[in-house]
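Removed from the display is one protein chain of the complex; every other protein chain stays in position.
Every chain is named by a letter (A, B, C and D) in the order it is written, and numbering of its residues begins at 1.
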(Lines give C-alpha, C1' and ligand atoms only; values in the text may rest on other atoms or scores of the structure.)
Protein backbone atom coordinates (compact mmCIF):
# COMPACT_ATOMS: atom_id res chain seq x y z
CA UNK A 1 0.00 0.00 0.00
CA UNK A 2 1.04 3.57 -0.26
CA UNK A 3 0.61 6.19 2.42
CA UNK A 4 -0.93 9.34 1.06
CA UNK A 5 -2.68 12.53 2.06
CA UNK A 6 -6.08 13.48 0.68
CA UNK A 7 -5.83 16.74 -1.24
CA UNK A 8 -9.27 17.02 -2.82
CA UNK A 9 -12.23 15.48 -4.57
CA UNK A 10 -12.53 14.69 -8.24
CA UNK A 11 -15.92 14.68 -9.92
CA UNK A 12 -16.73 12.86 -13.11
CA UNK A 13 -20.29 13.08 -14.34
CA UNK A 14 -19.59 11.65 -17.79
CA UNK A 15 -18.11 8.26 -17.09
CA UNK A 16 -18.41 4.58 -17.87
CA UNK A 17 -21.65 3.15 -16.45
CA UNK A 18 -19.64 0.44 -14.67
CA UNK A 19 -17.86 3.01 -12.49
CA UNK A 20 -19.47 2.82 -9.01
CA UNK A 21 -21.07 5.76 -7.27
CA UNK A 22 -18.92 7.14 -4.49
CA UNK A 23 -16.09 9.48 -3.75
CA UNK A 24 -13.03 9.82 -5.91
CA UNK A 25 -10.30 11.39 -3.85
CA UNK A 26 -7.14 12.91 -5.17
CA UNK A 27 -4.27 11.93 -2.91
CA UNK A 28 -0.64 12.89 -2.73
CA UNK A 29 1.81 10.10 -2.12
CA UNK A 30 4.03 10.48 0.95
CA UNK A 31 7.49 11.70 0.11
CA UNK A 32 7.28 11.84 -3.66
CA UNK A 33 4.53 14.39 -4.25
CA UNK A 34 3.08 12.12 -6.93
CA UNK A 35 -0.69 12.22 -7.15
CA UNK A 36 -3.32 9.65 -7.93
CA UNK A 37 -7.06 9.29 -7.62
CA UNK A 38 -8.51 6.63 -5.31
CA UNK A 39 -12.04 5.45 -4.67
CA UNK A 40 -13.16 5.94 -1.08
CA UNK A 41 -16.02 4.57 0.97
CA UNK A 42 -14.62 5.54 4.38
CA UNK A 43 -15.42 9.21 4.08
CA UNK A 44 -11.85 10.46 4.30
CA UNK A 45 -11.48 14.22 4.22
CA UNK A 46 -8.95 16.69 2.89
CA UNK A 47 -5.72 16.58 4.91
CA UNK A 48 -6.37 13.08 6.21
CA UNK A 49 -3.66 10.42 5.80
CA UNK A 50 -4.83 7.20 4.21
CA UNK A 51 -3.61 3.82 3.01
CA UNK A 52 -4.26 3.14 -0.67
CA UNK A 53 -4.18 -0.24 -2.44
CA UNK A 54 -3.65 -0.30 -6.19
CA UNK A 55 -4.22 -2.50 -9.20
CA UNK A 56 -6.50 -5.49 -9.53
CA UNK A 57 -6.51 -5.77 -5.75
CA UNK A 58 -8.56 -2.57 -5.62
CA UNK A 59 -11.09 -3.73 -8.22
CA UNK A 60 -11.31 -7.13 -6.52
CA UNK A 61 -12.67 -5.54 -3.36
CA UNK A 62 -15.92 -4.71 -5.16
CA UNK A 63 -18.58 -7.36 -5.79
CA UNK A 64 -18.48 -8.95 -9.23
CA UNK A 65 -18.46 -7.81 -11.92
CA UNK A 66 -15.41 -5.91 -10.71
CA UNK A 67 -15.52 -2.25 -11.80
CA UNK A 68 -12.65 -0.57 -13.67
CA UNK A 69 -11.28 1.01 -10.48
CA UNK A 70 -7.56 0.55 -9.80
CA UNK A 71 -7.03 2.44 -6.53
CA UNK A 72 -8.93 2.14 -3.25
CA UNK A 73 -8.63 3.77 0.16
CA UNK A 74 -8.46 0.78 2.53
CA UNK A 75 -7.90 2.65 5.77
CA UNK A 76 -7.41 5.95 7.49
CA UNK A 77 -4.07 6.23 9.29
CA UNK A 78 -4.38 6.88 13.02
CA UNK A 79 -3.22 10.44 13.76
CA UNK A 80 -0.85 9.15 16.44
CA UNK A 81 1.20 7.34 13.80
CA UNK A 82 1.16 10.04 11.15
CA UNK B 1 -6.55 6.02 -11.26
CA UNK B 2 -4.43 8.72 -12.68
CA UNK B 3 -5.61 12.15 -13.72
CA UNK B 4 -4.38 13.07 -17.17
CA UNK B 5 -4.94 15.44 -20.04
CA UNK B 6 -5.63 14.22 -23.57
CA UNK B 7 -2.89 15.41 -25.91
CA UNK B 8 -3.70 13.54 -29.11
CA UNK B 9 -4.80 10.45 -30.96
CA UNK B 10 -2.67 7.47 -31.84
CA UNK B 11 -3.48 5.36 -34.87
CA UNK B 12 -2.38 1.82 -35.38
CA UNK B 13 -3.53 0.09 -38.55
CA UNK B 14 -1.20 -2.87 -38.25
CA UNK B 15 -2.08 -4.40 -34.91
CA UNK B 16 -3.07 -7.61 -33.21
CA UNK B 17 -6.54 -8.72 -34.31
CA UNK B 18 -7.63 -8.91 -30.67
CA UNK B 19 -7.18 -5.17 -30.20
CA UNK B 20 -10.66 -3.61 -30.20
CA UNK B 21 -11.76 -0.91 -32.58
CA UNK B 22 -11.94 2.48 -30.95
CA UNK B 23 -9.93 5.49 -30.01
CA UNK B 24 -6.43 5.32 -28.61
CA UNK B 25 -5.69 8.57 -26.86
CA UNK B 26 -2.29 9.78 -25.84
CA UNK B 27 -2.58 11.39 -22.42
CA UNK B 28 -0.19 13.30 -20.22
CA UNK B 29 -0.20 12.45 -16.56
CA UNK B 30 -0.93 15.34 -14.19
CA UNK B 31 2.18 16.74 -12.60
CA UNK B 32 4.79 14.41 -14.01
CA UNK B 33 4.54 15.01 -17.74
CA UNK B 34 4.75 11.26 -18.31
CA UNK B 35 2.69 10.02 -21.23
CA UNK B 36 0.72 6.89 -21.89
CA UNK B 37 -1.85 5.68 -24.38
CA UNK B 38 -5.35 4.79 -23.16
CA UNK B 39 -8.36 3.28 -24.88
CA UNK B 40 -11.41 5.55 -24.90
CA UNK B 41 -15.07 4.99 -25.57
CA UNK B 42 -16.31 8.25 -24.04
CA UNK B 43 -15.20 10.44 -26.91
CA UNK B 44 -12.76 12.56 -24.93
CA UNK B 45 -11.09 15.31 -26.91
CA UNK B 46 -7.72 17.02 -26.92
CA UNK B 47 -7.28 19.20 -23.83
CA UNK B 48 -9.89 17.31 -21.81
CA UNK B 49 -8.98 15.99 -18.36
CA UNK B 50 -9.75 12.34 -17.82
CA UNK B 51 -9.43 9.53 -15.28
CA UNK B 52 -7.45 6.53 -16.50
CA UNK B 53 -7.40 3.03 -14.98
CA UNK B 54 -4.44 0.78 -15.72
CA UNK B 55 -3.45 -2.85 -15.78
CA UNK B 56 -5.69 -5.89 -15.79
CA UNK B 57 -8.49 -3.72 -14.45
CA UNK B 58 -8.62 -1.97 -17.84
CA UNK B 59 -8.70 -5.23 -19.84
CA UNK B 60 -11.30 -6.65 -17.46
CA UNK B 61 -13.77 -3.93 -18.44
CA UNK B 62 -14.12 -5.47 -21.91
CA UNK B 63 -16.23 -8.57 -22.50
CA UNK B 64 -14.31 -11.84 -22.56
CA UNK B 65 -11.97 -12.71 -24.05
CA UNK B 66 -10.30 -9.66 -22.54
CA UNK B 67 -8.23 -7.78 -25.13
CA UNK B 68 -4.56 -6.86 -24.57
CA UNK B 69 -5.43 -3.31 -23.49
CA UNK B 70 -3.87 -2.08 -20.25
CA UNK B 71 -5.18 1.49 -19.96
CA UNK B 72 -8.77 2.76 -20.18
CA UNK B 73 -10.41 6.16 -19.87
CA UNK B 74 -13.10 5.58 -17.22
CA UNK B 75 -14.38 9.13 -16.93
CA UNK B 76 -14.08 12.73 -17.98
CA UNK B 77 -13.28 15.07 -15.11
CA UNK B 78 -15.87 17.79 -14.57
CA UNK B 79 -14.37 21.16 -15.56
CA UNK B 80 -15.35 22.66 -12.21
CA UNK B 81 -12.93 20.32 -10.44
CA UNK B 82 -10.06 20.58 -12.88
CA UNK C 1 10.42 -8.53 -4.96
CA UNK C 2 11.94 -5.44 -3.55
CA UNK C 3 14.48 -5.33 -0.75
CA UNK C 4 13.53 -2.84 1.91
CA UNK C 5 14.22 -1.81 5.48
CA UNK C 6 11.45 -1.58 8.07
CA UNK C 7 11.18 1.98 9.34
CA UNK C 8 8.04 1.83 11.46
CA UNK C 9 4.50 0.66 12.07
CA UNK C 10 1.36 2.15 10.66
CA UNK C 11 -1.91 1.88 12.53
CA UNK C 12 -5.31 2.17 10.97
CA UNK C 13 -8.29 1.74 13.26
CA UNK C 14 -10.86 3.03 10.80
CA UNK C 15 -10.51 0.75 7.83
CA UNK C 16 -12.40 -1.53 5.48
CA UNK C 17 -13.70 -4.60 7.32
CA UNK C 18 -12.00 -6.85 4.74
CA UNK C 19 -8.56 -5.64 5.78
CA UNK C 20 -6.99 -8.44 7.88
CA UNK C 21 -5.74 -7.97 11.40
CA UNK C 22 -1.98 -7.84 11.62
CA UNK C 23 0.97 -5.55 11.30
CA UNK C 24 1.29 -2.87 8.66
CA UNK C 25 4.94 -1.96 8.34
CA UNK C 26 6.29 1.10 6.64
CA UNK C 27 9.38 0.11 4.68
CA UNK C 28 11.97 2.06 2.76
CA UNK C 29 13.03 0.61 -0.56
CA UNK C 30 16.74 -0.11 -0.95
CA UNK C 31 18.53 2.56 -2.92
CA UNK C 32 15.64 4.81 -3.83
CA UNK C 33 14.37 5.95 -0.46
CA UNK C 34 10.81 5.40 -1.68
CA UNK C 35 8.44 4.17 1.00
CA UNK C 36 5.53 1.81 1.01
CA UNK C 37 3.40 -0.02 3.54
CA UNK C 38 3.44 -3.82 3.61
CA UNK C 39 1.46 -6.38 5.58
CA UNK C 40 3.62 -8.57 7.79
CA UNK C 41 3.02 -11.83 9.61
CA UNK C 42 6.68 -12.63 10.27
CA UNK C 43 7.12 -10.14 13.07
CA UNK C 44 9.79 -8.03 11.38
CA UNK C 45 11.10 -5.17 13.47
CA UNK C 46 12.38 -1.67 12.81
CA UNK C 47 15.76 -1.75 11.09
CA UNK C 48 15.26 -5.26 9.72
CA UNK C 49 15.76 -5.90 5.99
CA UNK C 50 12.89 -7.69 4.31
CA UNK C 51 11.68 -8.94 0.94
CA UNK C 52 8.35 -7.49 -0.17
CA UNK C 53 6.05 -8.82 -2.90
CA UNK C 54 3.57 -6.44 -4.49
CA UNK C 55 0.32 -6.43 -6.40
CA UNK C 56 -2.21 -9.22 -6.76
CA UNK C 57 0.51 -11.68 -5.76
CA UNK C 58 0.37 -10.24 -2.24
CA UNK C 59 -3.42 -10.47 -1.98
CA UNK C 60 -3.33 -13.98 -3.44
CA UNK C 61 -1.31 -15.22 -0.48
CA UNK C 62 -4.32 -14.78 1.79
CA UNK C 63 -7.18 -17.29 1.84
CA UNK C 64 -10.17 -16.35 -0.30
CA UNK C 65 -11.79 -13.94 -0.43
CA UNK C 66 -8.51 -12.15 -1.04
CA UNK C 67 -8.27 -8.94 1.01
CA UNK C 68 -7.42 -5.55 -0.55
CA UNK C 69 -3.77 -5.81 0.45
CA UNK C 70 -1.18 -5.15 -2.28
CA UNK C 71 2.14 -5.55 -0.45
CA UNK C 72 3.35 -8.42 1.72
CA UNK C 73 6.57 -9.17 3.58
CA UNK C 74 7.52 -12.63 2.31
CA UNK C 75 10.83 -13.01 4.13
CA UNK C 76 13.42 -11.49 6.38
CA UNK C 77 16.82 -11.12 4.73
CA UNK C 78 19.61 -12.98 6.52
CA UNK C 79 21.94 -10.43 8.16
CA UNK C 80 24.94 -12.05 6.49
CA UNK C 81 23.66 -11.03 3.07
CA UNK C 82 22.48 -7.53 3.97
CA UNK D 1 -0.19 1.21 -23.20
CA UNK D 2 3.10 2.90 -23.65
CA UNK D 3 4.42 4.33 -26.89
CA UNK D 4 7.94 3.20 -27.58
CA UNK D 5 10.55 2.91 -30.30
CA UNK D 6 12.18 -0.39 -31.18
CA UNK D 7 15.93 -0.17 -30.58
CA UNK D 8 17.03 -3.76 -31.06
CA UNK D 9 16.55 -7.48 -30.60
CA UNK D 10 17.34 -9.50 -27.54
CA UNK D 11 18.23 -13.16 -27.84
CA UNK D 12 17.93 -15.68 -25.06
CA UNK D 13 18.87 -19.25 -25.89
CA UNK D 14 18.92 -20.46 -22.30
CA UNK D 15 15.45 -19.74 -21.01
CA UNK D 16 12.44 -21.25 -19.32
CA UNK D 17 10.76 -23.81 -21.59
CA UNK D 18 7.45 -21.98 -21.16
CA UNK D 19 8.77 -18.88 -22.90
CA UNK D 20 7.28 -18.84 -26.41
CA UNK D 21 9.35 -18.75 -29.56
CA UNK D 22 9.32 -15.35 -31.22
CA UNK D 23 10.99 -11.99 -31.19
CA UNK D 24 11.99 -10.17 -28.05
CA UNK D 25 12.39 -6.50 -28.89
CA UNK D 26 14.13 -3.96 -26.78
CA UNK D 27 12.12 -0.75 -26.88
CA UNK D 28 12.71 2.73 -25.55
CA UNK D 29 9.76 4.44 -23.92
CA UNK D 30 8.72 7.75 -25.43
CA UNK D 31 9.95 10.72 -23.47
CA UNK D 32 11.64 8.94 -20.58
CA UNK D 33 14.37 6.97 -22.29
CA UNK D 34 13.50 3.99 -20.08
CA UNK D 35 13.90 0.63 -21.80
CA UNK D 36 12.04 -2.61 -21.60
CA UNK D 37 11.83 -5.84 -23.56
CA UNK D 38 8.56 -6.79 -25.26
CA UNK D 39 7.43 -9.87 -27.13
CA UNK D 40 6.47 -9.18 -30.74
CA UNK D 41 4.56 -11.15 -33.34
CA UNK D 42 3.96 -8.23 -35.72
CA UNK D 43 7.49 -8.13 -37.10
CA UNK D 44 8.31 -4.62 -35.92
CA UNK D 45 11.75 -3.39 -36.93
CA UNK D 46 14.37 -1.14 -35.42
CA UNK D 47 13.25 2.50 -35.45
CA UNK D 48 9.57 1.61 -35.64
CA UNK D 49 7.15 3.12 -33.11
CA UNK D 50 4.95 0.61 -31.34
CA UNK D 51 2.28 0.31 -28.66
CA UNK D 52 3.21 -1.99 -25.78
CA UNK D 53 0.85 -3.51 -23.21
CA UNK D 54 2.29 -4.67 -19.91
CA UNK D 55 1.58 -7.00 -17.03
CA UNK D 56 -0.89 -9.88 -16.89
CA UNK D 57 -2.69 -8.34 -19.86
CA UNK D 58 0.29 -9.27 -22.03
CA UNK D 59 0.46 -12.86 -20.79
CA UNK D 60 -3.32 -13.19 -21.15
CA UNK D 61 -3.08 -12.61 -24.88
CA UNK D 62 -1.39 -16.00 -25.31
CA UNK D 63 -3.38 -19.23 -25.22
CA UNK D 64 -3.42 -21.03 -21.88
CA UNK D 65 -1.29 -21.87 -20.09
CA UNK D 66 -0.23 -18.23 -20.19
CA UNK D 67 3.55 -17.88 -20.57
CA UNK D 68 5.67 -15.74 -18.21
CA UNK D 69 5.71 -12.81 -20.63
CA UNK D 70 4.79 -9.39 -19.19
CA UNK D 71 5.14 -7.06 -22.19
CA UNK D 72 3.63 -7.40 -25.67
CA UNK D 73 3.71 -5.28 -28.81
CA UNK D 74 0.00 -4.85 -29.65
CA UNK D 75 0.35 -2.53 -32.62
CA UNK D 76 2.62 -0.54 -34.86
CA UNK D 77 1.92 3.20 -34.76
CA UNK D 78 1.00 4.68 -38.12
CA UNK D 79 3.86 6.91 -39.31
CA UNK D 80 1.47 9.80 -39.88
CA UNK D 81 0.76 9.98 -36.15
CA UNK D 82 4.30 9.49 -34.93
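By our rule, a contact is a pair of C-beta atoms (placed from the backbone, for glycine too) under 8 Å apart; a residue touches a chain by one contact, two chains touch by 3 or more.
The model shown is predicted, which means the values in this text are computed figures rather than measured ones.
> Taking the full complex into account, what residues of subunit C touch the chain not shown?
Counting only subunit C, the missing chain is touched by 1-3, 30-32, 41-42, 51, 53-58, 60-61, 72, 74-78, 80-81.
> Spell out the interface residues on subunit D facing the chain that's missing from view.
Subunit D touches the missing chain through residues 8-16, 18-19, 24, 26, 33-38, 55-56, 58-59, 66, 68-71.
We take it that only the chains that are shown with their structure count from here on.
> Using CA atom averages as chain centres, what separation in Å is found between subunit B and subunit D?
Whole-Å distance between the two chain centres: 19.
> In whole angstrom, what separates the CA-based centres of subunit B and subunit C?
Each chain's C-alpha centroid was found; their separation is 31 Å.
> Name the residues of subunit A that each touch 2 or more other chains.
Where subunit A meets two or more other chains at a single residue, that happens at 55-56, 58.
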